[in-house]
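Every protein chain of the complex appears in place save one, which is left out.
Up next, chain A:
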Amino acid sequence: MTHERVAVVGIGQTKHKKRRDDLSIAGLVREAAQRALDDARMTWSDIDAVVIGKAPDIFEGVMKPELYLSDALGGAGKPVFRVHTAGSVGGSTAIVASHLISSRVHRRVLAVAWEKQSEGNAQFGLGGGKSGSIGAGGAFAPWIRAYIRKSGAPEHIGWQVAVKDRQNALRNEYAHLQLKDISIDKVRESPMMWDPLHFLESCPSSDGAGAIVLTDEAGGDAAAADGRAPAWVLGTSMRSEPSSFNGRDPIRPQAGVDCAWDVYRQAGITDPRRQIDVAELYVPFSWYEPMWLEGHDIAPVGEGWKMVDRGETAFDGDFPVNPSGGVLSSNPIGASGMLRFLEAALQVRGTAGEHQVDGAKVALAQAYGAAAQYFAMWAVGTDKP
């Protein structure tokens, strides 16, 4: 039995900002979705099913917002699904949509992920509504300290990633942060927020949404015949593990290793460092770039920071990471995974504009959530698998 081939034929995203005070929540998701439909040369009526993803509802205080958003996304009379896997949700949303096609349940699916952080406060939400929230930075800082200590990485690695991703964001008109004067000195001198993480080594809070239209093989072929190259899905995977148990390696979680190798196997990748041309990794705090390079076996354990140090993950390096500017430049939490997944598709379609990596034919996208315990990854390619 073979499953249906899946193609990404439409991609859209909002301009991500601290506060999109010009848009309602419905308006925000529609801005991204309409752009994806336009890109796919489709209208709402062409879509068979809608998949909506976002992080915890406490962030905006709208419970089960997918109910209210069904109409806004043309979902009347169609199957509508809500996905929620914490920070990895944007990736999981794309994967659930792809599975609806690969299983031949539907032929054309719209996947939309979003967050409107400005309506609430993420520190409040992550702190369970109480005083003294440690936030995501406070949760990850100890593991980052452990990574630095074990790998012997010099402290400038974190600053370098923070600068690199912000410079990439300058190429991306949709990115929230546009820090033209970013520098190593500025990162180093920015306030210490969650020791050892500085303010400028951390992601912003953003309003934003991302959307993709996926089709079956015939839809991908039709787009290609029309001169609009699709991105073909080469492999998808999701993995989870408990947050806390004696013996867990939270620096390089087994779920992340397994998730990556599941995707590599499906995509025929045996040497990720050589066979992948560009990667969009979920890096909300600068040190997670080297940590995921190791956590997904792109670099040997203890060597991820050396790839960063040698400039290999820079835009003009031989393994560019986050040409979009990454989570460090735009973080509408629920959408952040989707932005990684859609950027990978933009790259292999050759439609990434100013942030297009030359010759990108195979791209990897990853998102993680909660206590680095939920993973969603896909590989997409220029060539049909």
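To be clear about the criterion, contacts are C-beta pairs under 8 Å (C-beta built on N, C-alpha and C of every residue); 3 or more make two chains touch, one makes a residue touch a chain; residues count from 1.
Keep this in mind: contacts and distances are computed from a predicted model.
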Looking only at "NitT/TauT family transport system permease protein", "DNA-binding protein", "Ferredoxin" or "PRC-barrel domain containing protein", the name UniProt gives the absent chain is "DNA-binding protein"
One chain is left out of this view; which of A:155, A:226 or A:249 touches it in the full complex?
A:249
Omitted-chain contact residue, chosen from A:123, A:183 or A:351:
A:123
Interface with the undisplayed chain - residues on chain A:
19-27, 30, 34, 43-45, 58, 60-61, 71-76, 116, 118-121, 123-124, 128-135, 137-139, 141-143, 145-146, 149-150, 191-195, 242-251, 371
